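One chain of protein is taken out of this complex; the other chains stay put.
Up next, subunit A:
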Amino acid sequence: MGAGGLNTKGRHTQLGSGYLSCTSAFSGSPQPQPCGKALMQATGEMRAIIMQSHPNDILPLTLTSATQELFGCRCDEDVTGDNPYKILRKEDIVQDMRMRAAVSDFSPMKQLVLDYPEDELLLVYDRDFIYGSSFYLVLTADAKERHLKVIEVALEREPSEVFAAQKTSEPQPWISLGSEQEIEEESVTDSRPRLKYRISRVRREFGAPIFFSDRNAMETKDGFIECTPYQDKNFSLKQMERHTGVQTIPNLKSSSTQTQWTYPRSMCTQYEPREFSEEKKENCLQSEKLKNFVNSVASRFEIAIQQNEIMDVFFDDWKALSEEDSGYGRKADPHLKEYQSFTDLHFSKEKTISNINWHPTINGVIAVAVTERLSFEDRINGSTKLLLNPSLILFWSFSDPINPQLLLECPDDVFSFEFCPSDPNIIVGGCMNGQVVLWDISTHVEQLQGTHKRENETPVVRYCAVSGIENGHKAPITDIQWLPGTFEVSRMGVPMENKNGICVQIVTCAPDCCVMFWDIRAPRVLQTMADQRKQKVEEKPLENPHGVPNTFKHLDLTWKPLIRVQHISYCKTRLQLVLSTTFCPQDGELVYTDWKLEKDNDSGRLFSAKPSHRFIIHDGQVNTVRRSPFFKDIILTVGGWTFAIWKEGVTNGPIIQSSCSQKKCTVGYWSQSRPAVLFIGKEDGNIDVWDLLEKTHEPSQTQNITATQITCIKPWIVSSKQHLLAVSDHLGTLHILEIPWTLRSPSSNEKLSMSKYFEKEVDRLVYFEKRREMRAKEKKDYEAEELRKKTYLIKRPVIFIIEK
């Protein structure tokens, strides 16, 4: 407690030990101090509570009243307890001391006063005699400063707070302020004692019958009491505010009307355009106005027409560009992909396939003719064995690669067969022994289509008609074709229109120098134009063995050809039909003939005309003659080591002839979808794909399919996305290949390009011919010239002139 100092604005003063810490009240520290009564009085006064001795820089002194009056510090008048400070001038004190010398109150401290550095001294009125006297004088400047500071602080000091002592409250009696009245009003209590009533009735009236009667309430006054409603003003509320929502809707209006019902009636009008008569037209044409009009508008037309001639503004270059591009950009595999392969161990073992045909209507069904792989001698030697093994045509379906769907039985090996274009259930085949065979598979069609569940055994269909052996060819029938359904050939060889529209005639050819025409109809339908010595077809009713349909019963075993076309010494191997001509290639020679029979006037016999043209182009046997499916007059022939393309009407030679290949070409076929592509099969099992627009000196691509010779190629379009190529080989296996996109989709203007190419080739041929003629002529002229010169030389006379 005694160490506290006066912390006024950082100043630190060490007071005497006698001071209490109440001086710390000035320090500003908010420490509540237990204060005594003395502090409560000390408001702005600096008073020590207990004072023993005075500090060094204060000198207590007593001033007489005279001195007090002199210096203006009279007790309790100038200086009071509240304002005990008085500033005295040093000079005044010195003056006083000089004047009153020993009497002056200040004389004992004369030296001190003189030592005082400043001019003014502080005199403090000590009312409580803290220092023992009524006044004290502050001796040092520091103390004076201190005091003055204290004065300022004391003035600013807030009054000290009164702290009420905290006591625990005790329960006091409740003083009512009137709030219990409401509660008391609300509670229900009896305000008076309850009244009791007792009602009794006479005993004898218990259980007495009750009688009800009516009484009109209106009659008697006060018969009823009513509460009439009335408007209570207390409850009339006026709604000042209302919150609603508003929505607009379109005006709805419903109305109805009744119309007059009319019924429709068919009516028609006929009109014809108005026309001018001739003279009126003439008049118009003469008129001046027309002349003017025409003159004025002609120029516009000419401009427009010329514009159109120059270029076609609506040609879409962008689209045209993209078509070409897509062909090259494709990285697709251009190879033929193996799709499926068919071989039957039972039926086609050690046999070869001679001909393939796709079923025209049923998808995925293909028929192959299986023949023995024997040479002629072997055939003769083993003929008895052959008779036991029937020859067959197998029907394969894609759904079953192991078992053939249908077998057609043939009397002998079939080298060529065809489906009838108008009725795919009829199949005609030409056998090795020269017979023509007909099958009817209409009963097995559902099975082929796959709608029937197949039995375990492959059904065998026997042929339903076969030509008589003596009537047919004398050599194996190598090619057989149906005549198109639109025309038929009469007995004279004149093609006529076939009214039925179905195919009824067949052409066959064989190496016995015969081409025969056959008709499958019953004889009475045949037109007998001039039945002189023409063979008639006899009708013979036959029984129906083996469940064979009776379709061609009339033909069976008695079938005779309609026309027999005999060519002298030409063996036929293949034929391709045209309206009135045939190509009959054989042994490398291409023969172009007209089959019309002419009548020889002398003998009256009919004979066929001589062939109009013969060409020897191929080095080996010509095995394929095919028309292009895109150009009606372009024909492909394949034989030996080359193939050639011919154009009908151009008789100089083939327009295109390929170079000799390494291996023999065995078969060829045009592509069905691309006019410039053709497939050539080779004897080493390769298929050459020729793209005539790309290269003509070699095939565009070669692909090996099998190890042996390829015997037949047939393409087929299943859908726009799937083109298949059926290839058969010498071992009896049928391969089905898928034609890739590059080979099946034509490039833009392919047909046009091809036709232009063919034309160019034709021109070339013609040019060559011309040149040849010209050369021949030139040669002749040259020789004539030479001859003339020689004779001239000989004939020239020699004249001697002798000079003398």
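Please note the rule applied: a residue touches a chain if its C-beta (ideal position, glycine included) is under 8 Å from a C-beta of that chain, and two chains touch if they have at least 3 such contacts; residues count from 1.
Methods note: contacts and distances are computed from a predicted model.
This figure omits one chain of the complex; the name its UniProt record holds, of "Geranylgeranyl transferase type-1 subunit beta", "Dynein light chain roadblock", "Ubiquitin-like protein ATG12" or "Metaxin-2", is "Dynein light chain roadblock". Contact with the chain that does not appear here is found for just one residue of A:Ile87, A:Leu285, A:Val460 or A:Ala707, A:Leu285. Looking at A:Phe301, A:Tyr767 or A:Tyr782, the residue that reaches the missing chain in the full complex is A:Phe301. As for the chain not pictured, it touches subunit A at residues 273-276, 281, 284-286, 289-291, 293-298, 300-302, 304-306, 308-312, 314.
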